[in-house]
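One chain of protein is taken out of this complex; the other chains stay put.
Chain nomenclature is as follows: A, B and C, assigned in order of appearance, with residue numbering initiated at 1 for each chain independently.
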Amino acid sequence: MILTAFGRLLLQAVPVLFTVSLIVFILVFLAGDPTVMMIPDDATEADRLALVAAWGLDQPPHVQYLRYMSNILSGDFGTSYSYGTSALPIVLDRLPATLLLTAAAMVVAIAIAVPAGILAALNRNSAIDLAVSGASVLGKAMPNFWVGIMLILIFGVQLRLLPVSGSGTFAHLILPAVTLGTAFAADLAKLVRASMLETLGQDYIRTAYAKGIPDWIVIGKHALRNAAIPTVTMTSLNVIALLGGALVTETVFAWPGLGQLIVNAIYTKDMAVIQIAVFVITVMTLLVNFGTDIVYRLIDPRIRL
Amino acid sequence: MSTQAIPNSPAGKEPVLRYRNASVVLPRPRGGDLPLIRGVDLDVYRNEIVALVGESGSGKTMTALSTLRLLPQNARFSADEAVLNGHDLRSLNARGWRALRGSHVGIVFQEPLSSLNPVLTIGDQIGEVLYHKRGLSRRQRRAEATDLLARMGLARPAQLLDEYPFQLSGGMRQRVMLAIAMAGEPALLIADEPTTALDNSVQAQVLELIVSTAADTGVGVLMITHDLSVVAQVADRVAVMRHGEMVETGDVREVFRAPKAAYTRHLIDLAPRIPAVVRDPATAQTPPAADAAAGTPLLELRNVTKHYVQPGNFWGSRTTLALDNVSLSLAEGKTLGLVGESGSGKSSLARIIIGLSKPDSGAVLFDGRDLFGPEQARRSDVQIVFQDPLSSLNPRMRIVDIVTEPLGEKQRLTRDQRRHEAETLLETVGLPRHMISRFPHELSGGQRQRVGIARALSVRPRLLICDEPVSALDVSVQAEIIALLQRLREEFRLTTIFIAHGLDSVYAVSDDIVVLEKGRVVEHGHRDTVFGSPQHPYTRKLIDAILDSDPDNSRFKRDKADYPQAARVSTQLEQTSPII
Amino acid sequence: TTAARAAPRSETLIIAQGNDILSLDPANHENNSTESGLINIYDYLVRKEFPNGEMTFVPGLAKSWKSDDLITWEFELRDDVKWHDGTPFTADDVKFTIERVKADQKLLSSAVKFRTVEQVNVLGPHRVQVVTSRRDPLLLHNFVGNGGLILPKHALETPEGAEKFFAKPIGTGPYRFTEWRKGDRLVLERNPEWWEGTPHWESVIVRAIPETTTRVAEALTGGVDIAVNIPPEDITRVEQNPDTGIISFNIARNFALHVRNEDGKVTSDPRVREAIDLAINRKEIAEIVAEGYATPTRGLFPAEIPGNNPDLTAENAFDPERARKLIEEAGVVGAPIKLSTPSGRWTKDREVSEAIVGYLQDAGLDAQIEVQEWSVYNSRRDADTLGELYLWGMGSYTDASVILNLALLRRFNPHWTNEEFVSLSKEIDQAPTEEARQAILRRAQEIITGDRARIGILYPKAIHSVNNRVNFAGRFDEMIPAEQVRRK
Partner (left out) sequence: MTQSLMTDTRLPKDTEPYVDDAHRQPARPLRDFLASLLSSKSGLVGAVLLAAIVLITLSADILPIADPQKRSLSTRYLPPVWLERGVIAHPLGTDGQGRDILARIIHGARSSVIVGVSAVLLSGILGLVLGLLAGLRGGVIDLVLMRLVDAILAIPAMLFMLVVALVVGSGIAPLIVVIALTNWVVYTRIVRAEVLRVKDLEFVAAARVSRVRVTTLILRHLLPNILPAVVVVATLNVGTVILTESSLSFLGFGIQPPQISWGQMLADGRQQLATSWWISTFPGIALTMTVFSIILLGDWLRDYLDPRLP
């Protein structure tokens, strides 16, 4: 079954990657001449044209695209205009930081949302429920950069508990992960609450209660596992959203993830880097979908891969 | 009526369950109380099967759930007396209830799939009862669970432990449920509509099992059902509920022979009976031979084959053969009964005739013209009434629009004409005119199904297909709808195809019967021929599974030995002071 | 790597810049902060310093240099310099560096560096001769700034080439390359064999912190020792913080309005252009928008730049009455006029533009601001579709002669011409003395500002936060060489 799913993944990947590369190419092409941004202020127009020719940007677009694609097929993923080196390692360099932050943010989100959602569902219409709903609305309504800066001012500057920015140690991870995590926790808590409520109303929960086993087993084993599927779905969607880099949060915390790289590449119209970055994101997205399917299967034996 | 003995109960013994003047009320959101059950008196003794009957919503399930305190949130239970296996239910605290559940009372719910946790193995679901209720070790649990499953008549019980509910058939699931309920060795077993979701033949097996379990372990059984044939077949005593109250209790034979309450009488009148031909083929009427020769049939199917393609594995996909070379014909004005197990292709056939799906090969001739040929027949001459009255009505359309929709947009009816038409149609199906401006969810199940029939009738069809039009309805409503269909059939001179699970009702309404098995027609003939002398073993099996509503004619005989009082020493339950 | 990581915080200098290093190749970037990082790894042949606010060249890898005709230049190189891998530094490396920049069109410095160089001759292991195509009084300027850092021939001319080299580059500078975590930091460690003595810091970290608020927070908490570009409104906070102080100094940058004067634009009328010039209260902008951290001016080059015109001051430049009168005379009262500006590219750029728009409105024009994202802004400028006025903060120049670069003029003021200006651009190469050369440059600035093709507004100052444990005064060229930052 896993092989089947993997085969499907490969089948899906080809058309998606192709579509993506074409759209990105068109967009970057429309964004105009990258040399305008590259060339020094005091260079002449002739210098610029020489640069254009050196990069082959004077060719008609379809020729450029075909050349690009055939290079890719022969394993050459292009050279970054701004770094002057191969684009692939530039992108792959950023991947660990992005993946780390994504994972940490998800851990934070789940650690907050799952207990909160369960508590709210078990105490429907109580003060707890209300508090969870209120907090989740707040979490959803506050812009990330604002939350991030507030966290820096409070925990970094005022309390001096945590490092302000950067990466490297576990302490560096906390604030950005919390910034992202709380935003996702808001949505997730509502979802956990809803799916717990739905699950708790199911016949098999009544069966479980009728067995006279402890409540925590009914909730933790019978209900939670069944309520997990939508949670997993949303988590995977969030992971996908984060794979492109949590641009705002990365910028605030000077976190060296993909988001900053991509945005700078977009600003400088660095075609090769944008293409590879989007490729990598697409591949990661497909992998996450694949992983999600496997997790579904582990949670729920009825699901076919 | 506090502690007086209930008539016809085995006197002088302590019952496993004893309710006196029990009631459950639910506070309404805007004040006031909604009584769900009122003043219920009920006794269940060891090795006794008590059937609780009544129409939907009469409070049967509430009564049962109150013995486990699984009532809706906020619901309040009160009683003059409520004793289960020696424990006063009125004074249990949360831990007391937990201790009671599983080890003193076990329950089997109606829907075997949804009542089992879909993501846990069978072994796990039985094992946790064995662990928490009987403290068995891992190895003991496995052995005991295997033994339990084997006792429930399941083949290869050891393997089953590692399987999941979805891998089991309906009957197997219900056996597993029973195993779970019995795992804690309870004194009282509650079975809430344990067979409603099952096929006729599987139903018989499960009932058999419940009866034998009661006989083997001496457990008292409270069996909830609305099917009187089931009651007649298995129950020792019967309790009839209506509107939350107990209207009659008594020995099953007596109740069936001489029902006291008007309501009970009404129910017993509706109870299905085995057609006489089945018991005595001699009573069969010979089919009128003339019919066969009479001209072209209205509907004729020639070698219709239908496959469904489902997404399957890597490259290919799975195909299901839903209809396999089906040929049949139906003369004008006749009713054809279509029977067969679930999944045998009945609905597929209906969808093809109605034009919702295309056959892979074969032809469907309506009035001599090919429905799928180049020159298509008038489709509006064929209409359908669906099984589920709720999902077959658009929840966001008013009844007036629903019933007049088939009249078509081309006809350009004015608002008033439309209204008038709708009112007439409602009247035809016996609904008050004013209902035309309602939405489907504002109607009861029976009313909705009447709307479905009105919609089908709006274009004056010549052929009406009823795909299980009553299986989602209450017994008494079922009878109403079938009676209505009978009447309309004559009134409108309809040719009808009638699909249903209940063979007795199919027999009652049909002229001819077609039996489908795995998409193939295995038998086709006059109803008396098919029921009286079935040729195919499959048909025989179906007919044998019909239960008769006659307590004297029970198939589930059992030994009613006297069991000693609670063999196991019951654990002392934690109690709080009585809440009354 | 481990040495740098293990270096105690007290032995580590951490500098926070607004953006990451763009490249480790000194010839392939056009970015001040990148250069500021790279000067710790590589060395220049000559260095520029600003004693008494005047730019002078001092020895670097070259001990001395001379040229009699401004065509043939001879450099005497140090003979005690070693690359980080121990290989001795020779004249071949200088020749290689210059020729590399000239040869490879893809290198960004290629367009502007060593344009006049015709030949590089190695006269001895530590003597090199550079021959230019014409008299070039500015040749030394080529050896400072982007593209001027000297690279090792032996390490770059391997079959694996540049990509391999720049993965772990070596230089002759005071610090060795340890690690570049892209988007995060450049980590350097002490080069104990440096030719000028043992470097001051055990390790140096150059961090990229794009968000200003975060950079300030890092400075306040001591996470970094120097944080560049502190916004004026945070100055008090930094100063009141017991561990930090503010340094502020002149830099090689100016804010000017570039004016399009082609037919059909309201600014084609010289009266309108003059009115715009007169309408702007530069002192107020400097005082209030820049909180005093800028010098109001009508000029285009700050005083440190050779050839700047000191007469173009903000004195008496503000005359709102006359501005209004001119607008009325020109008959363009209420005429729409658009001022394009980037936002966040230079300190307070948008706020300056907003203030200017306010003055133009006071003068009777219907002025509107048009804010554009930086890369869009560049493309628009290139496509000549910005507003009648646009703000530009030109910088990082070392000489006022860029003003007479006609190609550059065409990129920034495509529709403005002036005969005298064009002839000045031809004369400048023939200027007999430095004095004459600077006179030409002063005249050129007078013409372009007099005709209001460019209207000088401010010379902004750099504002950095510096931790009290270190001393750093700031440099006019905005470089932060780790060696010039000292522990107290």
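Following the convention adopted for this analysis, a contact is a pair of C-beta atoms (placed from the backbone, for glycine too) under 8 Å apart; a residue touches a chain by one contact, two chains touch by 3 or more.
Since the model is a prediction, treat every value here as computed from it, not as a measurement.
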item: Visible chains that the absent chain touches, using the contact criterion stated earlier; value: A, B, C
item: Of B:Q383, B:Q449, B:T496 or B:T539, the residue in touch with the unshown chain; value: B:Q383
item: Hidden partner chain, touching residue among C:N40, C:N309, C:Q372 or C:Q438; value: C:Q372
item: Absent-chain contact - pick from A:L92, A:L122, A:V157 or A:L197; value: A:V157
item: Chain not shown: contacting residue from C:L123, C:I288 or C:V333; value: C:I288
item: Contact partner of the left-out chain, one of A:P40, A:P163, A:G244 or A:G257; value: A:G244
item: Positions on chain A where the hidden chain makes contact; value: 12, 15-16, 19-20, 23-24, 27-28, 30-32, 137-138, 140-146, 149-150, 153, 157, 240, 244, 247-248, 251, 262-263, 266-267, 274, 277-278, 281-282, 285
item: Residue ranges of chain B at the interface with the undisplayed chain; value: 262-263, 266, 269-273, 275-276, 351, 354-356, 379-380, 382-384, 386-388, 391-398, 401, 405-406, 408-409, 434-435, 437-439, 441-442, 452, 455, 459, 476, 479-480, 482-483, 486, 505, 507-509
item: Touching residues (missing chain, whole complex) on chain C; value: 212-213, 216, 231, 233-234, 236-237, 284, 288-289, 343-344, 350-351, 354-355, 358, 368-376, 379
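Throughout what follows, only the chains that are shown with their structure count from here on.
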item: Touch-based graph of the chains, sorted into line, ring, star, complete or other; value: line
item: Most centrally placed chain - per-chain CA mean versus overall CA mean; value: A
item: Inter-centroid spacing, chain C versus chain A (mean Cα positions, whole Å); value: 37
item: Computed distance of Cα centres, chain C from chain B, in Å; value: 85
item: CA centroid of chain A to CA centroid of chain B, Å; value: 49
item: Junction residues of chain A, two or more chains touched; value: none
item: Shared interface positions of chain B, touching two or more other chains; value: none
item: Interfacial residue positions of chain A with respect to chain B in the complex; value: 3-4, 7-8, 202-204, 206-215, 217, 221-222, 225-226, 299-302
item: Contact footprint of chain A on chain C as seen in their complex; value: 22-23, 25, 28-30, 105-112, 146, 162-163, 166, 181-185, 207-211, 213-214, 217-218, 220-221, 223, 373-375, 378-379, 381-382, 394, 397, 402, 405, 407-408, 410-411
item: List of chain B residues in touch with chain A within their complex; value: 68, 70, 97-103, 106-107, 109, 111, 114-120, 128-129, 132-133, 164, 166, 177, 180, 184, 313-314
